[in-house]
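Below is one structure. I have some questions about it.
Of the protein chains in this complex, all but one are displayed in their positions.
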């Protein structure tokens, strides 16, 4: 049911873990729903310098988290904010219909992390 | 669906045909219903001396006609009148449920033939 | 069980499973037992195989894969189409239209619906067993929600003017169902050309397995499920799928796609040869159904034989190792003669004395000639026995 790319990210998740002294933390989802992600980012020169994820959830949840870290790394914060759940799913070669909503939160998680970083900066741009 | 005995009587019907100068003729059934029998008998000393059948109908119709001639031959008329459609079916080792009614008329045909004979005798016993 | 010697001429009742179909099914019976609804590898294999099968069938019918739903056979497809459409549209209307020559899966379902507050109009057919599209149109009412007309009749083979009917009723808002169980694989069946919303087919009539079929449901057609439960078949038909059966029906369709037109021509010639032979040898018999072979299923011929009865013919033919069916009541266990023949105006006594021959891929000229040779004496024997035939 999953594409090879989804399974590859599930089998070999990229950037799994926590950045201990993160500049921003984003948490989305909820264990009651069976899906939860935590994205931590390190920001340098208004760019996503490092990003890691932790995920509780199904194959789609893990794969979207993994790939969103790859997509975000090195991007400016504005560029990273433009990553959507839809573009994440596309990057994975598609997700099963019933996974489009429930487990496809990774872009939201990244955005939350960036927002968290920005709010800590007092709403400034860095 | 038919017993071996039914199929035997269907394959090798006994006493098939018409007695040209019959003492009694019985006709039951109706081509519209798909089943019709004609039984002709020859009576001697108040016994069924000879009996033949003609049948339009399914396997059960043919087999019951055939066996009723065997059962009747040599019997006194009173004994022959006691042959029922039920005893015919039993003699054949049973008939499929849906054939118990439609195609099991042979005893009726025999009785009609005997009645025909008796009525020609002016209602007397011989 | 000397099957190798049997001459089977009852392909409208069921067909031998093609060896290539049986071979295609076998791995899915033996090794590939995964449940298609599961997540691990063998479940995925089964799920993918089902989707490929769906695509094959869709392609053959000119439909989209998402419009094909697997069922347990023609009867379930018909029941689902009728009850499902009737239920889903009950608020809009309660009137259904069908014909007098449908298969019992439609007739009996219509009767059931009639007892549950639906109203059914049964449009008659002509003496050939063909419905007039105008009669369907005239039967339409404001509250007609479904029209069901079979594509080809299973007793006499008459082909119904489905495309013409759909043209006439397309603006009425009624759904249009056709039972194509007998036509699929034998004559062209294209859902767009026919203009139907719902179409039933069955595996075992096309050299495929028994107990599996499909219902075509055109996109955006509202129909209530008949089997509720698990999420299979995109939540419209619950139940763990019959994976080998589905693979088998798709393989059967694939083979039909390759051979249909040539085979139709071959069978039409065989039927013509048989009919010619029979007419030469046997007096007092007549064709049931359209004279024009193009209005009939290629391998099918139904005829009536004066003075004798159908089941007796079948049994005598079986004694000669020939398998055929009759239009007679006895075959179905009911006392009434074929409703199809009666609807065509054939008198009951002749309906009782009718025989259906349905040839198939395995029949040859030799079979046909053998049939004529054994059938002529059978008729003579039964007529000799008959109290009503004395010509």
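For reference, chains read A, B and C in written order, and residue numbers begin at 1 within each chain.
Here, contacts are C-beta pairs under 8 Å (C-beta built on N, C-alpha and C of every residue); 3 or more make two chains touch, one makes a residue touch a chain.
Bear in mind the structure is a predicted one, so any value in this text is a computation, not a measurement.
Participant: Kindly name the visible chains that come into contact with the excluded chain.
Facilitator: A, B, C
Participant: Hey, which of C:56, C:109, C:221 or C:338 is the one touching the hidden chain?
Facilitator: Of the candidates C:56, C:109, C:221 or C:338, C:109 is in touch with the missing chain.
Participant: Which one, C:55, C:163 or C:227, makes contact with the chain that was left out?
Facilitator: C:227
Participant: In the whole complex, not just what's shown, which of C:318, C:336 or C:384 touches the removed chain?
Facilitator: Answering carefully, the residue with contact to the hidden chain is C:318.
Participant: Out of C:10, C:67, C:155 or C:263, which touches the unshown chain?
Facilitator: Of all options in C:10, C:67, C:155 or C:263, contact with the hidden chain holds for C:10.
Participant: Residues of subunit B in contact with the chain that isn't shown?
Facilitator: Residues in contact with the chain left out: 1.
Participant: Pick out the residues on subunit C that sit against the missing chain.
Facilitator: Its contact residues with the unshown chain are 1, 3, 6, 8, 10, 13-17, 19, 22, 25-26, 29-35, 37-43, 45, 71-76, 78-79, 103-109, 111-112, 202, 204, 209-212, 224-231, 238-245, 311, 314-315, 317-318, 321-326, 330-334.
Participant: Please output the residues of subunit A touching the missing chain, sorted low to high.
Facilitator: Residues in contact with the chain left out: 7, 10-11, 13, 16, 27, 31-38, 54-59, 61-62, 96, 98-99, 101-103.
FYI, only the chains that are shown with their structure count from here on.
Participant: In graph terms, nodes being chains and edges touches, is this line, ring, star, complete or other?
Facilitator: Contact map by chain: line.
Participant: For subunit B and subunit C, let me know how many angstrom lie between their CA-based centres, rounded off.
Facilitator: Result: the chain centres lie 40 Å from each other.
Participant: Which positions in subunit A touch two or more other chains at once?
Facilitator: none
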